[in-house]
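The complex appears here minus one protein chain, its other protein chains still in place.
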Amino acid sequence: MLIFERSHPSRRNAAQAPHAMADVKSIPAALLRQDAPLLPEASEMDVVRHYTNLSQKNFSIDTHFYPLGSCTMKYNPRACNTLAMLPNFLARHPLAPAHTGQGVLACLYDLQEILKEVTGMAGVSLMPMAGAQGEFAGIAMIQAYHASRGDTARTEIIVPDAAHGTNPATAVMCGYKVREIPTNADGDVDLDALRAAVGPQTAGLMLTNPSTLGVFETHIEDIKHIIHNAGGLLYYDGANLNAILGKVKPGDMGFDVIHSNLHKTFATPHGGGGPGAGAVGVAARLLPFLPLPVVAKSPSSVALPSPTGRGVGGEGAGTESTAEYRYLTEADLPLSIGHLSAFTGNIGVLLRAYIYAKMLGADGMHRVAEFATLNANYLMAELQKVGYRIAFPQRRASHEFIVSCKPLKDATGISAMDVAKRLLDKGYHPPTTYFPMLVPECLLIEPTETESKETLDAFVAAMKEIWDEAHATPDLVKGAPYTMPVRRLDDVKAARELDLTWKVAQA
Amino acid sequence: MLIFERSHPSRRNAAQAPHAMADVKSIPAALLRQDAPLLPEASEMDVVRHYTNLSQKNFSIDTHFYPLGSCTMKYNPRACNTLAMLPNFLARHPLAPAHTGQGVLACLYDLQEILKEVTGMAGVSLMPMAGAQGEFAGIAMIQAYHASRGDTARTEIIVPDAAHGTNPATAVMCGYKVREIPTNADGDVDLDALRAAVGPQTAGLMLTNPSTLGVFETHIEDIKHIIHNAGGLLYYDGANLNAILGKVKPGDMGFDVIHSNLHKTFATPHGGGGPGAGAVGVAARLLPFLPLPVVAKSPSSVALPSPTGRGVGGEGAGTESTAEYRYLTEADLPLSIGHLSAFTGNIGVLLRAYIYAKMLGADGMHRVAEFATLNANYLMAELQKVGYRIAFPQRRASHEFIVSCKPLKDATGISAMDVAKRLLDKGYHPPTTYFPMLVPECLLIEPTETESKETLDAFVAAMKEIWDEAHATPDLVKGAPYTMPVRRLDDVKAARELDLTWKVAQA
Amino acid sequence: MLASIGVAEIDALFDEIPAHLKSGSLTALGAGLNEMQVARLMRDCAAQDTPLLNFIGAGAYEHHIPAAVWELTTRGEFYSAYTPYQAEASQGTLQVLYEYQTMMASLTGMDVSNASLYDGASGLAEAMLMAVRAHKTSRRILVPATVSPFYRSTAHSIVKLQDIELVEIPYDRTTGTVDMAALAQHAGSDFAALVIPQPNFFGALEDVDALTNWAHANGGLAIALVNPLSLALLKSAGTWGDCPHPTPLPGGEGTNEPLRGAKTFGADIAVGDGQPLGAPLSSGGPYFGFMCCKQALVRQMPGRIIGRTVDLDGKQGFTLTLQAREQHIRRAKATSNICSNQGLMVTAATIFMSLLGQDGLRRVAAASHQNAQRLAELASGIAGVSVAFNAPTFHETVLQLPKPAAEVLANMANTGILGGYDLSADYPELGNALLVCATETKTEEDLQQFVAALQAAIA
Partner (left out) sequence: MLASIGVAEIDALFDEIPAHLKSGSLTALGAGLNEMQVARLMRDCAAQDTPLLNFIGAGAYEHHIPAAVWELTTRGEFYSAYTPYQAEASQGTLQVLYEYQTMMASLTGMDVSNASLYDGASGLAEAMLMAVRAHKTSRRILVPATVSPFYRSTAHSIVKLQDIELVEIPYDRTTGTVDMAALAQHAGSDFAALVIPQPNFFGALEDVDALTNWAHANGGLAIALVNPLSLALLKSAGTWGDCPHPTPLPGGEGTNEPLRGAKTFGADIAVGDGQPLGAPLSSGGPYFGFMCCKQALVRQMPGRIIGRTVDLDGKQGFTLTLQAREQHIRRAKATSNICSNQGLMVTAATIFMSLLGQDGLRRVAAASHQNAQRLAELASGIAGVSVAFNAPTFHETVLQLPKPAAEVLANMANTGILGGYDLSADYPELGNALLVCATETKTEEDLQQFVAALQAAIA
């Protein structure tokens, strides 16, 4: 039942609005709305009941094991949420002067420093609002860098075929052409193809390492040389740093720019789709191009011109700032690629990431990498014992690994999707299905470091049951799920007969 | 699965304790514990998952219609919780000086004033921690009153047979004998029996009005005269004021003392069993006996001796109080029945009640009574149409009313309990069953004012389905529920083979 | 576990990383804090940021947020779920989003809505890109100077790399709205869209009908940039203007079908920031961008879209749809690179709108408007202070001051008041101009306090 169907004409929730209707006569009638918008007319109780009951229809980390590859569905300590929502943090206006926000700015500054250390980069901007926007910022900086040197012939970004879809899409949004290169049988970039692809038109390469195939790109240094020698820059899609936190730094691998999904590695929850934060880190040569604003501490190594009073981040001129922390603006970074949001990105998400990082500390970061890797390799070994085909059995798993259901499908007709749906009935969120596309019938499995061996073993047992069912009673598996609020949905109908909004007439 | 079964030896949740184990050498070994207590060894995630999943096994107001008679399961605005949990309210120590708590004390004072107005009493103490403790306070004040006048022969409290079990139990806890009197066919107190029962041994009468039979005691004034003429005092069990808020005041009916369950009428949630608050109000002659502490405002009509510095409520002597609000202590009220808790009762519950009362205001209180009564009478009328036998069809329902399933049981074998269990399958929490005991096979139904007509109609439809099932397929009803986490439980086994704690050996 | 894997120690699992690349310890990081320590750290930080009485709007608005909104939104089942890729295990999130789409489409008067973009400013950039895709022949967008400077600079950062030109349209110094004469000069020129802000950055109400008609008459799309809360009161973007679109809209299917309420008038795309619908100010985010459009443009829309369909048993259910527009399917040819959006904020907004309902949203908008009117009235009673423009406004207005706004603001801040947003850097031509806002959260006493502080500050 939709909230609109719980609505009753002219029912009012008096507690949530001024008791008296204010006068709007000063607005000309021609500018006023004539019809009433379709919003629910329900009591607070009806609304609370509706959304409480709806929430129970979700699988989530707080309720289920959720080994969704490339998504790092690890547990987010509740303190991150509670403390990021302290009333003073929530109440502050983005344009309030810096001296009224030294607490939050100190946290952001410190988070920048932490990310610099973890990634081995020279500077960080926290502003991008998700991974894809971090990619945008990164590629835009590469563009600005080449442009600032008058190097305008570089029109291509190279992207391995295993890359996340955001990579090629981002390159295009930044005005580049995308050149795809293949992956070899070990899951590494095909170096010959890469050598053939580079040239004076190469602006850069976008790489995920460990890759979306769940393996560490062993020839990373060769790749770096090939790209740098061609005059291109190296972009690191660090959406997921879980497997390498404290183990190896992208900066040390030679990357020029990196984005990191704080909503994955730094455990800010995914909220059913977002918000996230895609902080970008850069090597020294890209510092001038960082997206705005960046938090500075004074006295600071960056030479700070006096505040400008302009918009976001400026301390109002006149209140000559004695604030320790402030935002750098266009005046400080005139070559910046600019602002990516009206104000200052997803501050609330950044606070959650900061709290998480402070709780981890140096040791905790190491532990994240170790347990994420241990869990993935253990699960890989155990699933292989059950009979599942591992895509790259000769490799170590990083934080994730791929099972191909191709052999299973050939033998039983049961596809990766069938396995996924059947897992729902067993109380598990399925792994990522059909990504990366180059492995047929694939399941990308990422247990994360926060799951216990007991949970992994129970998951293996469920996968074993499904394996057996696939051979004994394949129709049972094909019909799954049976225990969810709905059975398999008709996606074709959804796309063909678009029904994107509820209409009163249907009531 | 129990949390203990999710436990893994020596797993630690490092975030929740000091990283280093402190030195306890200064405690002699003989005083130290040798064995480890049986507490879970689980990660935060496991704990969060466990209790999130457990919570989903409950019916609650936030998820279901819950017409549990005498319990007033109405909706509690979420703001009451959020605002009562503002960090400063939570952080204050009970023994902190009054000047550090003027905010919370002002709220409590104001709540006392509101309750005085609503109940029509001369004074209020908020201290009792639930209805039963409010009753204790009330009867103890009656005892203290008689004692203060040297009137020591009064050894009996009269209680109607329809009374809530806490009434006779309370009288006994206060050292009284209980004399029960019957109810007449209209659900009112049998006046002749009452006249016969009173005498010089009568300390008082405990009355619920509207009674637990869901009707307003029409002879309330006769009752008052009978009791007062016998030298007894009149106690009002105002656990539930919903039906009379703003309509009639217990003080005007002649009651000498009343308790009110703020966790019912004033919508602080029941929390799966508590905490509650059972504020007591008294007529002028009982003022000196109020339980401690009471909040005073200065300048105040009550003559305030200078603060004593004693325990709870005393402003430390020396900090000569300039605070506007403070607690009255033994020094102020030497005849008080004393403290009923170590500190100051369930302050957090009181804040919730206060916020709720402020949101209602005078108008809102009237609306509560009107809609609670309207909903109850409507539901009564509709269920009667379905065929259910109403216990007192000749009477108005107050906030609640009684259905007797006796005729249904005679016709079909389906008991009140069967109806209740079948309602679970239909998504409704059942009404109170088998209370009050004097109506056979009863269902005490209290829809409350926060439910909509749509919900009531849907409930009637479910009751109609059960009515039909009872006649067509009684075994179906007898086997209910089918859709809950468990089916009917073996209560006899539970009591015979007591299993009150989990033991490791069972694992 | 190591035995099962066949290694002796965890370190072995990292043996594919070239040894010389391995990092040592993370020296700049301290030891991990336990929750108690981090709680104290954060409480101490928060304690430094005691909020002042706020009269700044400028794109982020202080509204009362019902307690239930965030109590429900942060339930683990919403908060810790991923994007609803597995529909059967995500019906909660998916239904919320479908309800959200319905509410937003209705508020804006458009046919369809996506499930959110990052924020209003980046959403405006996406709308521009979408307009260019739909228009096909032009890469120029007309952008009035009355559009928020923050939005203009953000949109510029994003669209410039695709060679899209933003042409600034000046405003009328008397009304504070688009200079129609200046706009008229672009008649006949090739442009993909005109951005129409309502209310505009000055809080002034544009003649949206005339602007929409003008855009359509001149072959461009109309992009409405709206405050969603204001739409409880103001004409919805879908009903702006009355001029039929000159050519059948590009974008493929649907243009010739008799759509439900198919509109031959109205803005083509409506975007804005959803912050007023339940997102706390939070120093700037997270908020969310919303985007609605006409049915004919739906396949050009970026971002996720939820559709209603049926399951194997014919039972209603919800699912992500039109995914072929998105990067994870279409990759380089996607409508945008957006992947994660601002889902949780949308959950909050949906609950917010449900709790307020049509009537509540309208009352909040009206009370905000009335408070701002009253503030302007009181302030302009002060000698030397006047209202800068004469167009009708919604909940925000520009005051002319006798002194630099920065000075006045610093002074007011000392008495605990955030007096507004100083326009001097963005609109130097306005001299000492201050943008002030009062929402329903302000009492008469608050307004008086503002006025007293302003008076003192300019004395």
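To keep things simple, chains are lettered A, B and C as they appear, and every chain counts its residues starting from 1.
The working rule: a residue touches a chain if its C-beta (ideal position, glycine included) is under 8 Å from a C-beta of that chain, and two chains touch if they have at least 3 such contacts.
These figures come from a predicted structure and were not determined experimentally.
Taking the complete complex into account, the chain left out of view touches A, B, C. Contact with the chain that does not appear here is found for just one residue of B:236, B:266, B:435 or B:459, B:435. Across B:122, B:335, B:359 or B:462, the residue that sits in touch with the chain not pictured is B:359. In the full complex, chain C touches the omitted chain through residues 35-36, 39-40, 64, 66-67, 71, 74-75, 440-441.
For chain A, the residues touching the chain absent from view are 14-19, 48, 52, 77-79, 81-83, 87.
The rule is simple: only the chains that are shown with their structure count from here on.
Relative to the C-alpha centre of chain C, the farthest chain centre belongs to B.
For the pair chain A and chain C, the distance between C-alpha centroids works out to 20 Å.
Counting only residues that touch two or more partner chains, chain A has 11, 15, 44, 48, 52, 56, 61-64, 75, 77, 79, 86-87, 359, 453. Touching two or more other chains at once are residues 31-32, 34-35, 43, 66, 68, 76-77 of chain C.
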